[in-house]
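One chain of protein is taken out of this complex; the other chains stay put.
The first chain written gets the first letter, and so on, giving A and B; residue counts start at 1 in each chain.
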Amino acid sequence: MVIAKIFVLIVFFGILASLGSAMVYLVRDEGRADRTMWALTWRIGLSVLLFASLFVAYALGLIQPHGLTPTG
Amino acid sequence: MAHASDRYYVPHGSPWPIVGSVALLLLMFGIASTLNGAAIGKISMLAGAAVLLFMLFGWFGIVIKESVDGFYNQQVDRSFRMGMAWFIASEVMFFAAFFGALFYARQLSLPWLGGEGNNFFTNFLLWSGFENEWPSNGPAEIGGDFKAMGPWGLPAMNTAILLTSGVTITIAHHALRAGNRGMLTLFLGLTWVLGFLFVGLQGYEYAHAYHDIADGGLSLRLDSGIYGSTFFMLTGFHGLHVTLGATMLIVIWFRVLKGHFTPDSHFAFEGVAWYWHFVDVVWLGLFIFVYWL
Partner (left out) sequence: MSHTAEAHHDDHHDAPTGIKRWLFATNHKDIGTMYLVFSLVLFFIGGAMAMVIRAELFQPGLQFVDPGFFNQMTTMHALMMIFGAVMPAFVGLANWMVPLMVGAPDMALPRMNNWSFWILPVAFSLLLSTLFMPGGSPAGGWTMYPPLVMQTGDAFPFLIFSVHLMGMSSIMGAINIVVTIMNMRAPGMSLLKMPLFVWTWLITAYLLILAMPVLAGAVTMLLTDEYFGTSFFNAGGGGDPLMFQHVFWFFGHPEVYIMILPAFGIVSQIIPTFARKPLFGYDSMVYATASIAFLSFIVWAHHMFTVGMPLAGQLFFMFSTMLIAVPTGVKVFNWMTTMWKGSMTFETPMLFAFGFLFLFTIGGFSGLMLGITPADFQYHDTYFVVAHFHYVLVPGAVFAIMAGVYFWLPKWTGHMYNEKLGKLHFWLSAIFVNVTFFPQHFVGLAGMPRRIPDYATQFADFNMISSIGAFVFGASQLLFVYIVWSCVRGGEKATQQVWEGAEGLEWTVPSPAPHHTFEVAPEVK
């Protein structure tokens, strides 16, 4: 349970890092190198991975979404 | 071009900023007056929005024209890139205020209202019987019964749509660098179509949330306590940014059709593409933190 959540957070930080580094390359390379493009490719790849792993983790019962139960 | 690229381009003067200020005056006066119930407000608001649109067309138009005419050297290009980077930093902090509100409510104010820490008497005397839970509309149950928005169905589908648009823009990016204009046009076009599809589905999701439980909805509204507040503010501001990003995608799509970009000179494309990835990541963060963690 907790490990699944930590995994989600780690991948999310990886996504943030690739997005951030893409911005750095965007400013530094001025469109003349491929580093921005590859950083953004990493970021979308990791995001798809995270999205898929949420489904897998749910199917394995490792993680539960909240907010399915009505309150009030 | 007669313009030397070894000089930093400084425009002679521009009417657009002052037009923008007039637009903001009309717009802000209009909204504020409308909130105060004055009839003049709506007219002023519409006029302000119209002038603002006029300003955006004019301002971006002149910048694109100057760019195409070769007025900008590498240094000007770098100024735009840095300016955008720091604008994004300010956007991140704007979202941080609302994410901060979400965390504060979940980690501090709701537990305190439930009597945690040294707040036993707060709970006992003021909100006897209230227990901390999430989602919550607070001890006074502001807004009445509601159902929380579940992650399955539309939210998951929307996430998939936005992620797909992230994939298509990445393919477009690779195509641009490879000089493959056909692929670029196709996948960039797909990206903005997916973007607007997301906005449309989000609107549908909101309508579903707003309907009464009795009518098959969720009775989840902006005034459904702190859950409704944070849910709609975060997703609402995000939706606004998606709309903005998709609009910018259309603009650069038309610029691609006109052949404005080359594999080595395409700041507008890179800027918008990055912005789109940013909006996508914010959504992913929302999806994870609002629905899962």
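The criterion applied here is as follows: contacts are C-beta pairs under 8 Å (C-beta built on N, C-alpha and C of every residue); 3 or more make two chains touch, one makes a residue touch a chain.
Treat the numbers as computed from the prediction; the structure is a model and nothing was measured.
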| item | value |
| --- | --- |
| Displayed partners of the chain not shown (whole complex) | B |
| Candidates B:V68, B:M93, B:A207 or B:L293 - the one touching the absent chain | B:M93 |
| Sole residue of B:G225, B:G239 or B:G271 that reaches the chain not shown, by the stated touch rule | B:G225 |
| Residue of B:A140, B:A178 or B:L244 touching the missing chain in the full complex | B:A140 |
| Sites on chain B contacted by the missing partner chain, in the whole complex | 2-4, 6-8, 10-18, 20-21, 24-25, 28-29, 31-32, 35-36, 59, 75, 78-80, 82-83, 86-87, 89-91, 93-98, 100-101, 104-105, 108-110, 112-113, 117-118, 126, 136-140, 142-143, 221-223, 225-230, 232-233 |
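The definition used in the following text is that only the chains that are shown with their structure count from here on.
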| item | value |
| --- | --- |
| Intercentroid distance (Cα basis), chain B paired with chain A, Å | 19 |
| Contact set on chain A toward chain B in their complex | 5, 8-9, 12, 15-16, 19, 22-23, 26-27, 30-32, 34, 36-37, 40-41, 43-44, 47-48, 50-51, 54, 63, 65-72 |
| Chain B - residues contacting chain A, complex | 74, 77-78, 81-82, 84-85, 88, 133-137, 141, 144-152, 159-160, 163, 166-167, 170, 173-174, 177, 264-267, 270-271, 273-274, 277-278, 280-281, 284-285, 288, 290-293 |
